[in-house]
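A single protein chain has been omitted; all remaining protein chains appear in their positions.
Labels run A and B following the written order; every chain starts at residue 1.
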Amino acid sequence: MSRSMWRTMLALVAVFAALFVAACGSEDSGSDSDSGTPAQTQEEGGGSATEELFAGSATDNLENPEDGVKGGKITILSGGDVDFMDPGKTYYTYAIGIMSALHRGLYAYEPGSLEPTPDLAAGPPEISEDGKTVTIKLREGVMYSDPVKRAVTSADVKYAIERAFTANVANGYAPIYFGDLVGAPEEPGPYKPIEGLETPDDQTLVMKLTEGTGAAAAGALALPISIPIPQEYAEKYDKESPSTYGEGFAVYTGPYMVESDAQGKAVGYVPGKSIHIIRNPNYEDVDDFRPAFIDEYDIQAGNEDAAVATRRVLGGESLMLGELEPPASQLERLLEEEKPQLSAVPGGGWRMISLDTSRPPFDDIDVRKAVIAGFDRNAVRQQRGGEALGAIAQHMIPPGLPGFEESGGFEGFAPEEFDWLQNPAGDPDLSAEYFKAAGFASGKYEGGEELLIVGDAAAPDGPIAEITEQQLQEMGFKTKLRLVTRDTMFTKFCNVPDSEVHVCPSVGWAQDFADPQTMIDPTFNGANIPETSNSNWPELDDPAANEAIEAAKLETEPGPRAQAWADANEAVVAQAPGITYMWDYQSLAASPNVRGVQNGYSTTWDLNFTSLRP
Amino acid sequence: MAGFIVRRLLGGLLLLVVVSAVTFVIFTVFPSTDPALLRAGRQPTQEIIAQIRIDLGLDKPYLTQFVDYVTGVFTQFDLGRSYVSGRRPVADEIFDNLPATLWLTAGAVVLWLTVGLSIGILAAVRHRSIFDRLSIGLSLIAVSAPVYWLGLVSLYLFAPEGGALGVEFLGGQGAYQIGQPIGERIQALVLPWCVLAASFAAIYSRLMRGSLLEVMGEDYIRTARAKGVSEGRVILRHGVRSAVTPVVTVLGLDIGILLGGAILTETVFNVPGVGRLAFDAISRGDLPIIQGTVLVGAFFIVILNLLVDVLYAYLDPRVRH
Partner (left out) sequence: MAVNTETDVTAVLLAEEKQITARSPLQLFWRRLRKDKVAIVALGFIVLLILVAILAPVIVALGNAADPQETNSSALSAFGAATGPSGEYFFGVDNLGRDVFSRVVYGARVSLEVALISTGIAVFIGTLVGLLAGYYRGWVDTVLSRLTDVVLAFPILLLGLGLAAACSGVDGCAGGLIEPGLPVVITVIAIINWTYIARIVRGQVLSLREKEFVEAARSVGASDRQIIVREILPNLVAPLIVYSSLLIPANILLEAALSFLGVGVGAGTPSWGGMISDAQTLFPEAWWFMLFPGLALLITVLAFNLVGDGLQDALDPRRN
């Protein structure tokens, strides 16, 4: 080989080496980010910023939702599919929104209101003083679709709740809200009747509870779990493991149904792809609040890219977004150009970066307070649209729910006591103080723990997780960030206490129904930490908080109940379990010829009230 | 000849079995997430998870699982079931998405063959001219740019809604999905065809050029010219005919690869083809679908390789040994 070739070779080798060394440094560099000025004060009435911004949008339709013209067909673009079409199994609000058009449960939420409307029930539930008995009267004459040719009876609601406890259905809400029923199974298992559900006649249902938690049980009747299921029809499907009711076969009581054949086989449902919804021919308007303007809905799943879907919807005809939101960064332009086609309502929930309180370093409350105090929550909120799309969350009960005002509203609890929450831009001095109180004299974390952070890779959660990692690094922590799919994040990491994840930045919680218990009990009660599908991400188990929560569950009168939950709220927030950063609004878009009405509970377009402009 | 074909067929079959084995190892043995846990829904208890494991056959030893899988694939074309979309058979998902990929591939092939081959022939004929140098230069650029970047740039310039030079009749992102009549779908495919064909056209033009140049130096070409055959006929009938053999070989391989799904192009333009299916499955961690698409892709490659080998043997008897 010639000398010049050798020289070239050597040079190349040297270059390899230099590059390798150089690049090994670049992966770990995390440096100062822009920390906001500490003098920033808490904004007042945070929600009004969004209301102002969306004035003149389709949200205004909530003032007169019954105005509409019958007829037309709409195509809905959604990202994922429903989790289940079985009202007994379904868990997520996206599917619940669809259920409300197909079925009549005991109670439902009309658009623009978080007061449950009696739907299948004839009136509000009667809760006994001790909270152990709940009585509901049903309407007469509500008919099922083919092939079940009869009216709904209370026995059907009883069966619906009983099957929710079986292993083949395994409803996530059943043990939480109906677990106190007399005779309710402890573990999911084979079907067995529940003593505590009594049907003295076809139009009456009585729930008998072992504890005084009747208020929650009554509230939970707004969930699809109370949608009646005819036992004689569903039994054979419920014998399968898991039950095949809903996937292939179902009957309907609402103005709409999934396109089915005479046996009730849902031919219009292609799992993972589309749902074809048509009018229910057996439906008779029995005191129903639903105007049901549109004739046909075609739900198409698989629209992974929210930006593309939004563009198609806004530029097209008779299209609506399902659960996708217009990307926050484009909202500025969209609000200028296409406001009447957008809508936003409070999401009824909070977003949080949870800190694992069961292990070092976050088992020390001073460290937790130090992190929250120094964290720039504005930067993280900005990834979801900033101030325009929601206020900084100061506690666990979102605006609109009972107990919100009692918890101090947008400002939160007493500033002197809860000083670490007062600066959403981050207060480095206060943070340093808390670190010192924890024993770190330098004012930053000095310990050896490497934080495992597991987040959702998809935007905006991915960027939020990256920002979180950076801010933690600035506070002196060593970090390891892993971004995975949302499913994996939940099923393998954040919902599994044993996985030992320190920080879960992509978690949030929305109301199951309009009661503060749904925001605090599953998520902060020390008694609710199962081995899998754990929603108490901080693994909080504080005796004072647990006590306050259990006490609040037993309140039945609305006033005292709201106050009791505010007290529980305070006990939880005092434990600094995580960085709650937003009570966000859910925004939606629809085509110019669509008069969209957004439901305040499901936060999706309300299929019963939406219509086409003439 | 027949013996050659039979030998190759058997070899191909064996290859396919080995490929299935490797795919199985990669996607069933390697990954760390328990598939039963992924399918168990929101409130998985130990019993439910155990039941799902039995359902999916995960409790059997790996070898049994593999044998079941392979027999399923080859006898019933059962590629398993998706983790995500309600246990939909993977084969169904792939067949649903195959037409879009076929359309994309077919159009691109036609485009790059016409453009690439003509440029290549012209460049060879006008050897060392400005046209020649320009074509080499342009093809180098086309080959150097990332396909998806070219796609994004073309969308930026030509997308009807919001493109800088917005041209009405071209479809934008996601246009293929909405377009119902064939005409609209074809419209939506024009941009993806051009982008996909660009780098291939570059390669094929250089390939054709090189091959033709080599052939043109051969003796029989000189003979034909000496016999008084017109230059045009010499080039087309004698030159191109021989020069096209390597092109056919490579074409077969490229088609095989593209039939597995042009992931990058399909993702950028939102064309619901097999590549897009694979990509979505990867984002969702839906291993059976990934496994299925990889397997199907490999099948296409092996089969097309086989076809090309047979064709080559037909054209050139020396290869059959």
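Keep in mind that, in the parts below, contacts are C-beta pairs under 8 Å (C-beta built on N, C-alpha and C of every residue); 3 or more make two chains touch, one makes a residue touch a chain.
All values reported here derive from a predicted model rather than from experimental measurement.
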Hidden-chain contact residue, picked from the options A:463, A:476 or A:526: A:463
Per the touch definition above, residue among B:73, B:91, B:119 or B:203 touching the missing chain: B:203
Contact with the hidden chain (one of A:51, A:364 or A:387): A:387
Touch residues of chain A, complete complex, unshown partner: 1-2, 4-5, 15-16, 18-20, 22-23, 26-27, 29-34, 305-307, 327-333, 376, 378-379, 382-389, 452, 454, 457, 459-460, 462-463, 465-467, 469-470, 481-484, 488, 492-493
Residue ranges of chain B at the interface with the undisplayed chain: 15, 18-19, 22, 26-27, 30-33, 140-141, 143-149, 152-153, 155-156, 159, 162-164, 199-200, 203, 207, 210, 214, 246, 249-250, 253-254, 257, 260-261, 263-264, 267-268, 275, 278-279, 282-283, 285, 287, 290-291, 293-294, 297-298, 300-302, 305
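Just so we're on the same page, only the chains that are shown with their structure count from here on.
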Chain centre separation in whole Å, for chain B relative to chain A (CA means): 41
Touching residues on chain B, where the partner in the complex is chain A: 33-34, 37-38, 40-45, 47-48, 51, 55, 82, 84-88, 96, 161-162, 172-174, 178, 270, 272, 280, 283-285
In the complex with chain B, residue positions of chain A that touch it: 81, 83-84, 89, 91, 167, 170-172, 187-188, 241-242, 247, 271-273, 302-305, 308-309, 311-312, 315-316, 457-458, 484-485, 487-488, 491-492, 532-533
